[in-house]
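Shown here: the complex without one of its protein chains, the others still in place.
Up next is chain A:
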Amino acid sequence: MMFALINLSYLAAAVCFILGIKGMTRPKTAVRGNQIAAIGMLIAVVSALLHQGIINYTAILAGMILGGSIGIWLARRTATTEMPELVASLNGIGGGASVAVAASTWMQTVTVSGAGNSGWTAAILVSIIIGSVTLTGSVVAVLKLKGNIGDSRNNRLWHSVTLITLVAALIGAVLFTTDASTSPLALAVLIGLCLLLGVGLVQPIGGADMPVVVALLNAYSGLAGAATGFVLGNQGLIITGSLVGASGLILTAIMCKAMNRSLPNVLFGGVFGATGNSANKQDEG
């Protein structure tokens, strides 16, 4: 009975999110849409608290109070001109949350019953990879938006870093899934590699393209949430995560169009030097 109630609440929350996003696409209904989405989030949080596996509310309440206060402080304090940076930072924070959930769930399961099956491990890894890339990618994006770091002159170095970490992370992920490793150290190394990968992917992209990158990272954080849903077998997370992931991808495409850029151009223009940037010229010369 409780199981059905909780899952129906997740459905109600998902409906709120759908109506909310729909509302936010039109100027007249945008404020209302945001409120509907917030109500959906409240429903989701309350139903998560009713979950029968929960035996200890101290950490949850402490985290919610701490995080909530920081959130209110951030939202009030931020100047209007700094809002894009704040959105990008929040995005990174969300990515960090996904990584923490995946790592925590993995450690709990491994200590209790040893390594899970490879499908489950793969879902954990997807959540960790996307979450970490979102986290450090957003940090770089925020610093570039603020102008603290300029556009990289040695893009070639970053291309190599990206390629090497990507290959290393993929090999690590495959070994992890097939060997069903239970070593926390191996997981930590893998998280470290993915964090580096996030820096390497965003660093070569020009500062002017950062809004598009933030929109894309936003879509990623949704997909990381969906992956967490697969890990926990939680339909509410899967629906909402994929909803945000897909709408984020479309929004990214629309923003690219508005800025007269193509998405592959923004993403890989930096990495492979296809747009004739400094790295490409060096190659030719």
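Couple of notes before you dig in:
One rule holds in what follows: a contact is a pair of C-beta atoms (placed from the backbone, for glycine too) under 8 Å apart; a residue touches a chain by one contact, two chains touch by 3 or more; residues count from 1.
Here is the rule we go by: contacts and distances are computed from a predicted model.
Of "Peptide ABC transporter permease", "(2Fe-2S)-binding protein", "proton-translocating NAD(P)(+) transhydrogenase" or "Serine/threonine-protein kinase RsbW", only "proton-translocating NAD(P)(+) transhydrogenase" is the UniProt protein name of the chain excluded from the display. When the full complex is taken into account, the listed residue touching the unshown chain is A:Gly71, out of A:Gly71, A:Gly150 or A:Gly192.
From the set A:Leu145, A:Leu201 or A:Val244, the residue in touch with the chain omitted from the display is A:Val244, counting the whole complex.
Against the chain not shown here, chain A presents residues 10, 13-14, 17-18, 20-22, 24-27, 30-31, 33-35, 37-38, 40-41, 44-45, 47-49, 51, 53-60, 62-64, 66-68, 70-72, 74-76, 78, 80, 83-84, 86-87, 90-91, 93-94, 96-98, 100-101, 103-105, 107-108, 111, 119, 184, 211, 214-215, 218, 221-222, 224-226, 228-251, 254-255, 258.
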